[in-house]
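My questions all concern the structure below.
The complex is shown incomplete by one protein chain, all other protein chains being positioned as in the whole.
Order of writing sets the labels: A, B and C. Residues in every chain begin at 1.
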Amino acid sequence: MNTHSLVTTTESVDRAFYFIFGVSAVALLGITVAMIWLVWRYNRRRQPQPLSQKDHNVWLEVTWTIIPTILVMMMFWYGWEGYLSLRRIPDNAMPVTATARMWSWLFTYENGKTSDKLYVPVGQPVKVRLVAEDVLHSFYVPAFRVKRDCVPGMDTYAWFVADKPGSFDLFCAEYCGIAHADMITTVEAVPAAEFAGWLAEKPAVADAGMGLLQKHGCLGCHSLDGSPMVGPTFQGIGGRQVSVVINGAKQSITTDSAYLERAIIKPEVEIVDGFPPAMPSYAGRIPDEELAEIISYLMSLQAGGGQATPEPLPPSAAPAPEAKPAIAAPAPTAAPVEKPTPEDPVARGEALANQYGCLGCHSLDGTRRVGPSFKGLSGAARVIIKDGKEATVTADATYLERAIREPGAEITKDYPPAMPPYPGLSKAEIDALLAWLETLK
Amino acid sequence: MSEEHAHIVPYRTFVVIWVALLILTAVTVAVAQFNLGALNIWVALGIATLKSGLVIAVFMHMKYESLLFKLSLLSALAILAIFIGLNFFDVLYR
Amino acid sequence: MSGHVHKDYTGAKFGMWLFLFTEVLLFGGLFILYSVYLARYPQEFISAGKELNVWFGGGNTLVLLTSSLFVAVSITALRRGAKTLCLNLLGATIACAAIFMINKYFEWSAKIDHGIYPGSAHLKEMLPGEMVFFNLYYLTTGLHGIHVIIGALIIGWAMLLIKRGRVTADDFVILENAGLYWHLVDLIWIFIFPLYYLILH
Partner (left out) sequence: MSEATPSASGSRGFFGEGHYPDILGWIFSTDHKRIGLLYFWCILAFFIIGVILGLLLRLELFAPGETIMGPQTYNAVFTLHGVIMIFLFIIPGIPAAFGNLIMPIQLGARDVAFPKLNLFSWWLYISGAAMAVTALFTGGGPPDTGWTFYVPFSAQTSTNVSLAAMAVFTLGFSSILTGLNFVTTIHRLRAEGMTWMRIPLFTWSLYATAWIQILATPIIGITVALLFAERMLGTGLFDPSQGGDPIMFQHLFWIYSHPAVYIMILPGMGVVSDIIPVFARKPAFGYKAIVVSSIAIAFAGSLVWAHHMYTSGMSDMAVLVFSFLTFLVAIPSAIKVFNWLATLYQGSILLDPPLLYALSFILLFTIGGLTGLVLGAAATDVHVHDTYFVVGHFHFVMFGGTGMAFFAAMHYWLPKIYGRMYDKVVATVAWGVILVGFLITYISMKVVGMMGMPRRYYDYIPEFTNLNQLATVGSWVLAIGLVLMFANLIHGLFRGAPTGTNPWGGASLEWQVPSPPPTENFDADPVVTHGPYDYKKAGIL
């Protein structure tokens, strides 16, 4: 079969459906009719004594073994062919990354633009790289007959092509917890020109520095969210106190550009205490201007989101009935880390809400989802449960900040304690979110 | 009842098998000192199979049991081998 | 009950063998994982395997093989009427089980002192394949250790029945089955030893 022609995934899968359903319908009809006829014809009233005691017939038995065998082999083949066309990605496919996390989708396009709906140009095959941040999810678009699990620690992919404009449902098909059923969005297929316009609309938000970190694979060993990996986290790396071991002696230093450059070029000299000396030297592997860009980017990643006052982050205070965090906090690894920009805080708050997946659980229109709606939330009176007791509080800035950073402490009445804590958000990010919530009154 | 009461295995046989097992253990340790690449694991498994064969046949009297016992054992081991083997259609081609 | 005058020796043994199959497949699950992860992380399995002490593993192999010999001989002894010899051999088997477990205790303690145990900080710094190796090592030898203890208890129970004259030269299927179980414990170890301790030294 020529998979490189303009065959859509839908067409190649449906071929298998038609064949299998067709054969099945005939078989089912035959069996049902035969059964009814036999029961009618040989009913004891009509047939008081059996006509025979025959108990085998080799030819008959061979026949009804061979014919189904042939039929199922054909079914197998149709199924396999269709499957292959789901796996063979057309060369001209446009790459998009779909990040799945509890309980929302984030789509990242080639130019770094992100969205929570999957926008695709009509007629252009799309290759979706599937990434899971916490547990299994599954990328499912019924209209295109594609489904593929998103597996933590593993890249999977799917492809499809929309042959006409429209909005198509996109579901999470692998059970992933309380809001599994809410992890739905749409594929928006728009004409190619319109898509190009949309893609270019806002300038790409991803920083050059961020792109370089990805390009050089730094993020394989350094997290952006504070969690230790093979190497220390990048969170707050600009101007922080670290204890390093130089020639076996411990020493405390404050990170600066010079230190960061040493750490990248001659990593074996100063080893951050508690980490293995695993980092390879990047001497000669990163062009100078890129190195400068990376360093200045890293320096901008200050504790407290760029504000000079390093703010102590509250430890993750998740409700832990079984002595472990209820649910892994979504780690925004793939999401671009924001620099403090003079940008409008409301717009920024909205972008953050998308980026961190808040809208997976909180609606904007007052409808109830896993969590309370954002509509009219700011400043409203809330009935909460704290330490098992009910109380009424006003949703002011302090309350909202607490609700984001340590949601386990106070639970809104009648809602499950399902929200993961986001202790790693910077003050600036919180402020932007609050500013945006304020506008939703 | 005679079928069950046959075959009192003499002490000598057991001791001979035991010595063989010790020798095989020494061999497997010795072979492991050489780097034969992927072959190491297969040699180790081969010797382990041989050893377990001796234990099963003599210590566990399988040698003296009926065909039913032998066939059952074979199918159990075959199923395990199949379980392991079929997994590799995934693991090796991923 | 009139139905039970006839003791079905073959049936009892067959039932025991069926049970042993289930044990083999229980460990089989772990061996499936071992094979898959070995294929994925061959280098890491070798580097992690070097951390295990062949002397502990080898010593325990000898202990188990010898205990297997004792059990096998004890059955012949009982059937030839040498009840005391039989009991002594079974006692020696239990002693072997104890030696095995003591050995294991020291082996595990040494590893744990080095900070290598499931979920430990040190383990988490290792390469992924090494983590898998050690986690598998603890689970497999742990499960095997449980079987050693159960096996010793069963042998002890058989000894009790022999002392009381309930298991005799003519009616020995309980000892036979206890022995089968013990040999299984040995069999599993025959595979664990090369796979974990000898993986390329």
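Here is the rule we use: contacts are C-beta pairs under 8 Å (C-beta built on N, C-alpha and C of every residue); 3 or more make two chains touch, one makes a residue touch a chain.
Not measured: the values here are computed from a predicted model.
Considering the whole complex, the hidden chain is in touch with A, B, C.
Of the listed residues C:Ile116, C:Val132 or C:Leu175, the one in contact with the hidden chain in the full complex is C:Val132.
Although one chain is not displayed, subunit B still touches it through residues 68, 75-76, 79, 82-83, 86-87, 89-94. In the full complex, subunit A touches the omitted chain through residues 12-13, 16-17, 20-21, 24, 27-28, 31-32, 34-35, 38-39, 42-44, 47-57, 60-61, 64-65, 68-69, 72-73, 75-76, 78-87, 134-136, 138, 140, 142-143, 145-149, 151-154, 156, 169, 171-182, 184, 319-322, 324-328, 368, 370, 416, 418. What subunit C contributes to its contact with the hidden chain is residues 1-3, 8, 10-11, 14-15, 18-19, 21-30, 32-33, 36-37, 40-41, 44, 118-119, 124, 127-132, 135-136, 138-139, 143.
Definition applied: only the chains that are shown with their structure count from here on.
With each centre defined as the average position of its C-alpha atoms, the distance from subunit A to subunit B rounds to 48 Å.
For the pair subunit B and subunit C, the distance between mean C-alpha positions equals 15 Å. Residue positions of subunit B in touch with at least two other chains are not found.
Those residues of subunit A in touch with two or more other chains do not exist in this structure. Against subunit B, in their complex, subunit C makes its touches with residues 9-10, 13-14, 17-18, 21, 24-25, 28, 31-32, 35-36, 38-40, 42, 54, 58, 61-62, 65-66, 68-69, 71-73, 75-76, 79-80, 170, 173, 176, 179-180, 183, 186-187, 190-191, 193-195, 198-201.
The part of subunit B that touches subunit C in the complex is made up of residues 1, 3-5, 8-11, 14-15, 17-18, 21-22, 25, 28-29, 32-33, 35, 38, 40-41, 44-45, 47-48, 51-52, 55-56, 58-61, 65-66, 68-69, 72-73, 76-77, 79-80, 83-84, 87-88, 91-92.
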